[in-house]
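Have a look at the structure below, then the notes.
The complex appears here minus one protein chain, its other protein chains still in place.
Chain naming follows the written order as A, B and C, and within any one chain the residues start at number 1.
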Amino acid sequence: MEIYWVLGIPLAGGLFLALWGNRGNAPEINALFSLLTLLAAAALTARIVAEGPIMVGDGWFFIDSFNVFLVALTAFVAFTTALFSRPYMRIEKEHGRLNDQRLRLYHASYQIFIGAMLLALTTNNMGILWVSMEGATLATVLLVSLYRTPASLEAAWKYFILCGVGIAQALFGTILLYFAAEKVLGAGGTALLWTHLNGVKEQLEPTVLSLAFVFLLVGYGTKVGLAPLHNWLPDAHAEGPTPISAVLSGLLLNVALYAVMRSKVLVDGALGTDLAGNLMMGFGLLSVVVAAFLIKRQTDVKRMFAYSSIEHMGLVTFAFGMGGAVASFAGLLHMTMHSLTKSAIFFAVGHATQSAGTQLMDGIRGLIKTHPTIGWSLMLGTVAILGVPPFGVFASEFLIITTAMHEHPWATPFLLTALGVAFASIFGKVQPMVFGETELPRLPHQPALTPVFVHLGLVLMLGLFIPPYLADWYRQAAALLGG
Amino acid sequence: MTTGILLQVLQTLLAILLAPLLMGWVNQCRAWLQGRSAPPITQPYRVIRKLFHKDAVIAHDASPLFRFAPYMIFACMALAAGIVPTIVNDLPFSPAADVIALVGIFALARVFLALAAMDIGTSFGTLGARREMLISFLAEPALLMVFFTASLISQSTELPVIVETLAHKQFVIYPSLAFAAVAFWMVSTAENARIPVDNPTTHLELTMIHEAMILEYSARHLALIEWAVALKLFVYSALGIALFLPWGIAQAGDLAALPLAVLALLGKLLAGGAGLAFLETISAKMRLFRAPEFLGTAFLLAVLGMLTHFILEV
Amino acid sequence: MPEPIPLQWAWGIVLYWLLLAGASLLLQRRGHLVTSLVMPLGALGALAIAAVGVAGLVLPGGHFVLPIGLPDLPFHLRLDALSGFFLVLLGGAAFGVTVYAVGYFRTMAAGPLALLSLWYHLFLAGMVLVLLADDAYAFMVAWELMALSSYFLVTTDHKISDIRRAGFLYLLIAHVGAVSLLLCFGVLQGGHGAYTFDYMRSAELTPFWASVAFLLALFGFGAKAGLVPMHVWLPEAHPAAPSPVSALMSGVMLKTAIYGLLRVTFDLLNVQIAWWGTLALALGLLTALYGVIFAAVQSDMKRLLAWSSIENIGIILAGFGLTVIFFADGKGALAALTMTALLYHALNHAFFKGLLFVGTGSVLHSTGVRHMGALGGLIRRMPWTAWLTLVGALAIAGMPPLNGFVSEWLLLQAFLLTPGLAHNYLNMVIPVAAAAIAMAAALAAYVMVKFFGVVFLGQPRAENLKHAHDAGWPERLGMLWLAAACVLLGLFPAMVIDALAPVTRLLISQTLVNDGNWLFLAPVSAERASYAPLVFLLVVLAVLLVTFLAVRRVYHGRIRRADPWDCGYAEQDARMQDSAEGFGQPIRQVFDVFMRVEREMPDPFDRKPHYRGDSRDKIWLLLYQPIADLATWLSAQAGRLQHGRIQWYLVYSFATLIFLLVFTR
Partner (left out) sequence: MALSYTLQVVNLLAALLLLIAFAMLSQRRIAGLVTLFAWQGGALAASTAIVAWSTGQHHLYYSAVLTVVLKVVAMPWYFFRLIKRLDVDREVEPMINIPTTMLIGIVLVIFAFNLALPISQMAGTVTRSTLGIAMASVLLAFLMMITRSKAIPQVIGFLAMENGLFFAATSASYGMPLVVEMGVALDVLVGVFVLGIFFFQIRETFDSLDLKHMEKLKER
């Protein structure tokens, strides 16, 4: 069964790399494992597309079109990131910022992290979901502090504590969920299986579930980076190594949001009101606005794009909060686009910072002159993430904003303001980095920009043409989310 | 139709020929009023003839534009003279250009004059051009508004139709036309470089406008320009007549009225010329930057005229 | 349904341009191929597009669906009279400009040239798609493609920080406008979440929501068209771009905004309200006057032209406002008149503004100077450029018998026909509006005399002008094409108006009746007003000829060349001419209130005294600065959230938790 491969390969890879250490070819092995994961994921996806939702391992794993698309996305971005991190980490090592055992740690926990996320996505058990989310956090804590600089340590500490506390709330939510469930389904393992819960969601106790949802939202929302629970996110993104920033904002946030959505489905079923939706809209809107205004004052490029991740996650949350077929579709689309684009941007930024030797934007100038490819990929990536067509991010923003306009017009001024401010800030800061004069040195290694162009190419394509099966897939997923 | 064309040509020629005479008459009156001994009324003709016999002196790097401009200006004025009804009221050419086009023609002449003035690149030339354009950007819309008032009354921008309505329909008093008339007088003083806006007889750097532009011209070019200036004065007077006291202009088709019309025209021109001279004598030339205020007032008066039309006469 | 042939052609040409764009990307090394092959081919495409536009005007419009776009919303394309007209405008202007560009870019370095050609053709394709799009998504994609490619064109010379700033400002305002268009479409689709224009046409909106949609559209399209107060980007961005690009942006791109406004107001919205028209009229007049006043005080020639573009957009928008007023008031004939006038003016502006921009391009190319204070006397060094530019200048100054005069004439006629509107206040407003238009036109003449006089006439103000060279043949051809268009559009208005009839019929189901014949233009009735430019021109020529011959006869024709007299002043030199600032000074004096003047006074002992007076508009200070400050303040407040103390972060999540717990019970 593909699913076991999907979960097994990364974990095995983690163990292997932990033992193998940072021999010369560790990066390649890392990439190889990621590739295998990707293949397995592809096989799984193919099966789902063919057979529809399946339940594996007597109900412990459940894969429907919602999570399988996230599985595919995760495996894909994980693979491209591994490709990117090959030259990147080499250069880091040559700059003497990393040594062998840290690279060993890096490679091992990278695989573990991917494995944990895949587990979180595929499991059917809300408890296991919680466990693997926590696992993913733990796997990345030491990666964030990989450079052992004071800043990175501080970032990692905040990451750990805030996410730990948040996730504890999520556990409480899960307990309440179980508490509500076992009265309907009886005690024992099956009472936390999402499919079972989903089957009986109408009978679940409303008051308990509304309470549970609050805890779950605060818990997982912390990991999504919803304002005002977002404070760990910019630090962690800015201080960790760039590949980690890429997967954190490209994947981890998605997975956390996935958890929120799974709970939302249950709660909606139980309550019959759109309490959950309203809460999510509120959080989403707040995140969009706050992030937009925080972007304006950034000087560190990775930090700025971290905030932009908050903004986009807020947008997705808002879309899911609105509910309805179109909005959910748009939300899923936006998830995909954001992951691809943002990771691409982080790749470009990574090389840019390496060539400039600083993450401060004032230090990065005129990339087009020294590294045209980096410069253009950064420029195009930025344009894409800012929602300029024909890139795909615009497709989802188009749907979200127009839907908002006729379902919740009150929200649109905020969106308009936030998008405008974000655009002004990000573009105004990126433009001088890309254009203009410069005296930056060239990079020792050839930067690996294939991933960037692959991502941007995909985003561009999806902006102009979404393949029918992909569209159906989104539609089914949107339907699952109560569209 | 043929008679129409005949009359058209006749009238235009008449205008072109009479124009210097009007200029002479005005100068004469002014001299009398100022107690000087007046030059003969034919003085302008002599001046023009003299100029035509001189050698042309042109600056070294004068472009073709410079030499082409005088002809252009003269042609424009002749055209204007062709549009405005002076003695008869059916002009086969006038449908080709209505009052708005008339304003356009004046503008065209003015722009060419200004460009020619800038062509040599002397300090005075550019100075004159600038001042001229400054005057015009207020005078032109004011003139247009004056026409608008008239055409709102007669529901047409065709001068013949306007005259028809004002002269030959039943007599009505239009208060709006009073405003228009005042505005028109102010504009025409400015447009014809008369006191109080400009002084045609001075070459004083600080004040001259029109003269500064034609400093570089000599001989035939100058002659053409002078003639065009006279023609312009004539056309404006004719316009004033046509708009504000059109009685006497022969109606389309009846040739019997022609002699009377000619007499009426002469009478009006004499009166008008004298009036102009009188006003020039009693008023003093104003500072250059008073001119915008002066013309702004004219502009406002014209607009007021339109408003009064909407308030009182609709 | 039979496939609409012209539309397929249009789509084919778009693909063809995309192909050329890709090709030029491959020609990174071979610059000469780009100019000698790709761009001429692009020009042919433009010509073909114009032909398609003509077809769209005469043939019944068709539409078809492309297999790309969103899953539920593939690209819908449609060709009707309106888009046809604007295609003609685009193709006609773009052809001349592109031909010109062939020569203009010949000296450019290969790498940047390839990129430029890439964006250039994407830009053209984007504009065509905007005109063809028949659903919100396709429209927005095309719209932003247009904006993005033009941004990259503007920043071609990105080494200069001012240009970077200009490009940034441009893209920012364009994007904000685009978002508001997005919202506008969100309103228009009125509930049943379908974004094709067909559905929007059928959607029934309450007056309130219709007004919201209109205002959003006015904002969005106004931002693109340079409507005051959203105009701030325009005088920065248009001069920054290479001249052919400026020509396209001013001449054509601004018109796509007019197109969008017409499309939304008269086609997609099924209710029009009079006060929209009043608003548009007021804004238009404000824009016209504001633009022309600032054009008069500029001393950078391209900036001057950019401001004059703002003025013309204002005039067009005023016409639009009148159209809405009349149409909402049930005066179809008048609406037809004004709409014809505004379309006509849009067409004219495309040509003469394109002509003027490429003219300045040639000057820039051979002298390398944009500041008028360092130019002058070029009519002798570059006669072709000078005389062709003169045509453009006279046309834009509204001189008969050129085309600028016709459209203004039509507009003024509309003002004269107004009495008897339902709303009395309108009857009061109209004369003032007419006065404003007249004044704008007169000022335009001032501006053009300044522009042409200072740049091409007089003495060269700098040494390097001595060896300025005239434009090459491709440039001349391009300019000839545009100038010819200006003349012909001026001489045959009756025909043009007949050609415009389908558009007005489509939008307001009324056409402008021409009481005259092909020669005489008489909008409503021959009694009311008529105008025959051809006769006019012939008579002028005739009189000219007669005068000339007569003078020849009576005059012996000796000519002596000498130094200029200049009241006998001997040490006359080029520095004594009016500089651009000097020429603008009276206007600055009169309209001081609108401006913030930065002066550099010369020092009395300076041997070569230098004076600089730079007039900026206050709107930046009054409107945009506060907004920026507010944003900064807000972000400072938001920054307080992130003050680094983990206990506080915990407090946030604790507080959130408690709040939600209280809130949900």
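Heads up, the rule we're going with is that contacts are C-beta pairs under 8 Å (C-beta built on N, C-alpha and C of every residue); 3 or more make two chains touch, one makes a residue touch a chain.
Predicted, not measured: the structure shown is a model, and the values here were computed from it.
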item	value
Touch partners, limited to displayed chains, of the chain removed from view	A, C
Residue of A:192, A:434 or A:449 in touch with the missing chain, whole complex considered	A:192
Selected from A:183, A:369 or A:408 as touching the chain missing from the view	A:183
Sole residue of A:150, A:272 or A:357 that reaches the chain not shown, by the stated touch rule	A:150
On chain A, residues whose C-beta touches the chain left out of the figure	125, 127-128, 130-131, 134-135, 138, 141-142, 145, 148-151, 153-158, 160-161, 164-165, 168, 171-172, 174-176, 178-179, 182-183, 187-189, 191-192, 205, 207-208, 211, 234-235, 238-239, 294, 297
Touch list for chain C against the chain that is not drawn	638-647, 650-651, 654, 657-658, 661, 665
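Following the convention adopted for this analysis, only the chains that are shown with their structure count from here on.
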item	value
Topology of the chain contact graph, where touching chains are joined (line, ring, star, complete, other)	line
Closest chain to the centre of mass proxy, which here is the mean CA position	C
Whole-Å separation of chain centres (CA-atom averages), chain A against chain B	78
Length of the line joining the C-alpha centres of chain B and chain C, rounded to whole Å	36
Centre distance in Å when chain A and chain C are each reduced to the mean of their C-alpha atoms	44
Numbers and ranges of chain C residues touching at least 2 other chains	none
Chain C-facing residues of chain B, complex	52, 55-61, 63, 65, 71-72, 74-76, 78-79, 82, 93, 95-98, 100-101, 104-105, 107-108, 110-111, 114-115, 118-127, 129-131, 133-134, 136-138, 140-141, 144-145, 148, 151-152, 155-158, 161, 203, 205, 215-216, 219-220, 224, 289, 292, 299, 302-303, 306-307, 310, 314
Complex contacts: residues of chain C adjacent to chain B	376-377, 379-380, 390, 394, 397-400, 405, 409, 412-413, 415-416, 419-420, 427-428, 431-432, 434-435, 438-439, 441-443, 445-446, 448-450, 452-454, 457-459, 520, 522, 526-532, 535-536, 539-540, 543-544, 547-548, 551, 554-555, 558-567, 569, 572, 574, 576-578, 582-583, 585-587, 589-590
Residues on chain C engaged by chain A in the complex (per definition of touch)	67-71, 136-137, 140-141, 143-145, 147-148, 155, 158-159, 161, 164, 167-168, 171-172, 175-176, 179-180, 182-183, 185-187, 189-191, 193, 195, 631-632, 634-639, 641-642, 646, 649-650, 652-653, 656-657, 660-661, 664
